[in-house]
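Before I ask anything, let me first share the structure, which is written out below as structure tokens.
All protein chains but one are shown in place.
Showing chain A:
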Amino acid sequence: MPVVDVDPDELRELTAHDEKSDDELKDDLFNLGLEYEGETEEGMMQLEFAPDRLDRLSVEGVARSLRYQYGDDRGLYVPDTNDADWTFHVDESVPDERPYVTGAIVRDVNLSEDALDSLIQLQEKLHATMGRKRAKAAIGIHDLTMVKGQAYDADEGGPSITYRGVDPEGDSFVPLDADEEMTPAEVLDRHETGTTYADLLDGFDRYPAIYDQLGLFSFPPVINGRRTEVEAESRDLLIELTGTDQWTIDHICNVICYALSARGGTIEDVDIEYDDAKGADDEYGPNLVRPDFSVRTKHLSHDRIETVLGVDLDQHTVLDLFERSGLSASVDDSADADGTVYEVEIPPYRVDVLHPMDLIDDLGRAYGFNELEPRYPDVGTVGGRHERTRLEDAARASLVGLGFEDLLNFHIISGEANYDRLGIEPGTDVVGAGDPVEITGPYSEDYTQLRSWVLPSLLLVLENNTHRAYPQELAEIGLAAEVDESENTNVAEWRSIGAVIARHDATYEDAKARLAALCADFDATLETPATEHPSFINGRVADVVVDGDTVGVIGEIHPQVLVNHDLELPVAAFELRLDALQ
């Protein structure tokens, strides 16, 4: 989960609550759902939070939420915006894979080193969360005074920038953290940030780029140009976002605008003009004014609030709780007379409200969930265990009674441990050699597939415990699986019983005696006709036949298999399907 570093002094300043101690702040933050994780070397609080309230990814947003919680701010707040001067043109050359752009101008921001750090952190966290590591949305923030707006069309007059496609080897610019001009392809090839994000542009014929009158100054989603870099002294900012979804970039833009507004900035609209030939989002059309600070409304019944929170509330309290959540609500008279319904207005920085239920959560937080008295629900049901797990437990109890130590191993194993070291080949007709259920692109070569039988796991335990006292008599009942396209999931899963007896005089007879005792417990008829299996010594291996069905194998483990596991004493073993004992 994301962790945001927040300076407690800034928090006190932005909330105008100098008197709050760090501990009081921590408690207040916990109730907002922000967990204190620790402190940075610079004394910043590290707050962990769930990635829903993206407006709280910066100290400005956290302070806004606290002010609502304290009752200092109430109701919906939407900053005023000035009319558009700048235009963002979208050229038809824009890559189809990343067609959307949005943005805003913010003037007279009161930046400082701390405020700039907070802005950069906000940008990074938005990239990491809603921006899906920049794949879905990428943010560029520029010093407006360094951007030279070219007149796109002589008749329109106002300054503009253009979002377009560029040949990978086309124009060059000086990216941030570099001292030389590079083409976009060179950035991806050798700039540190470029190599990190190069994957995002795999398969693009043209790369996304933003131009002003002087040329290329931003290369989304990778890096900005140095020319327009924001400094602590910057006052007027140009914000641009590009991505794969208009709604997503618009809302991220809102979060940034609100944070800058809290730093004294004045928001100024921009006109976005998509090329006619280029598909703008159908829902919005080709000509947009951004940022989109439109307020959404949702309806919520008083009854539903009371049943979810489990408390009786009067209307006045509910309206107050809405206001203290940064929402505005009124009783909706147009609704049918079946109880009170509220019409709730939701501010444009909220990206998490999809359903009226989300508003009840806000009310609960404002009320204080920990103020609610727990009660045991007055609902009668009958409990019980599943038949499969009851059988498994009964078989396990038998094995433990026979002296086996019950083990619990991973279901994921390597092909080498599952087949090679046991001397068997996948797809052959012996117990354990079913087709592997393999993980696509595994990270670790020790964990590449589901095991197709249990004995390999037990042999690994023996191998890892040669320094422990013998005898080692181990058993496990656990999952085994193989590819089987007749199954709904294309994977056959079953529980398998595996057992090993490792001691200096272990023989076939020891294994057989215990297997027979186990089968007798379940009134199952056991036969052990001779068979061949590469994991066992020839002439000392048999099929396990229970009630007429071949369900497993029993024998003395082959010396080569023992040597493969660095074992220096004989091992007798058996494996069979649990459902044979049903």
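Convention: contacts are C-beta pairs under 8 Å (C-beta built on N, C-alpha and C of every residue); 3 or more make two chains touch, one makes a residue touch a chain; residues count from 1.
Keep in mind that, in the parts below, contacts and distances are computed from a predicted model.
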Choices "Inner-membrane translocator", "Probable branched-chain amino acid transport ATP-binding protein LivG", "Phenylalanine--tRNA ligase alpha subunit" or "Sugar ABC transporter permease" - which one is the UniProt name of the chain not shown:
"Phenylalanine--tRNA ligase alpha subunit"
Please pick, from A:Glu35, A:Glu97 or A:Asp292, the residue that touches the omitted chain in the full complex.
A:Glu35
Touching residue (missing chain; options A:Pro377, A:Pro529 or A:Gly548):
A:Pro377
Residue of A:Glu39, A:Glu405, A:Glu425 or A:Asp549 touching the missing chain in the full complex:
A:Glu405
Which of A:Asp117, A:Asp171, A:Glu186 or A:Glu493 sits in contact with the chain that's absent?
A:Glu493
Contacts from chain A to the absent chain lie at residues 30-33, 35, 50-53, 132, 135-136, 245, 247-248, 297-299, 307-311, 352-358, 360-361, 364-365, 369-370, 372-377, 379-386, 388-389, 393, 396-397, 399-413, 437-441, 443-444, 447, 450, 457, 460-461, 464-465, 468-469, 471-475, 479, 481, 483, 485, 488-491, 493
